[in-house]
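Beneath this line is the structure, given in structure tokens, with notes to follow.
One protein chain is absent from this view; the other protein chains keep their places.
What follows is subunit A.
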Amino acid sequence: MVNLVKMDLIELAVNGEKRLVMARPADTLLHVLREQLGLTGSKPSCKNGDCGACTVLIDGQPIKSCLMLAVEALGHEITTIEGLKDSPIQRAFIDKFAFQCGYCTSGFIMNCHALSVIHPDAGDETIREWLQSNLCRCTGYEEITEAIKSVLAQEPKENNG
């Protein structure tokens, strides 16, 4: 008989709170965030690292939560879209019409937010390099470009693209 029910109680630091969750060794962070904590803002789409819909921040760095095991997140600060409150990039996404169905939006916003914090003076090349990890099937990326540019420093130091 196969027994798949071995689970461990682990403590995750999510959006500034300590949360206890039950996780199997093979459970991804995405799965635990959604199914155990009800943080469904992070979306499953490819569960293979190809689309970025599941992007969260681990110690401020964007990570695809479908590729990270829940246990790997032990001892790290996890930020999900639910932990972002009234940030400039969220406002910019609304102002610029940067989403349609919205399913890719949490992932894009988390990635954009990290970019704006880590490289506030990013130029076109850096923006492109970062945001190519996320897919959007609805928009033509024009409005997302406008949104990220509007929250980055007005005059990029990096001069490329």
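Methods note: a residue touches a chain if its C-beta (ideal position, glycine included) is under 8 Å from a C-beta of that chain, and two chains touch if they have at least 3 such contacts; residues count from 1.
Following the convention adopted for this analysis, contacts and distances are computed from a predicted model.
Asks: Have a look at "Glutathione S-transferase", "Probable heme-iron transport system permease protein IsdF", "CO or xanthine dehydrogenase, Mo-binding subunit" or "Electron transfer flavoprotein subunit alpha" and point out the UniProt protein name belonging to the hidden chain.
Replies: Spelling it out: the chain absent from the display is recorded in UniProt as "CO or xanthine dehydrogenase, Mo-binding subunit".
Asks: Of A:47, A:76 or A:149, which sits in contact with the chain we cannot see?
Replies: Only one listed residue reaches the unshown chain, and that is A:47.
Asks: In the full complex, which bits of subunit A touch the chain not displayed? Write them out.
Replies: 1-5, 24, 26-27, 34-35, 38-48, 50-51, 53, 80-82, 84, 90-91, 93-95, 97, 99-106, 109, 124, 127-128, 131-132, 134-145
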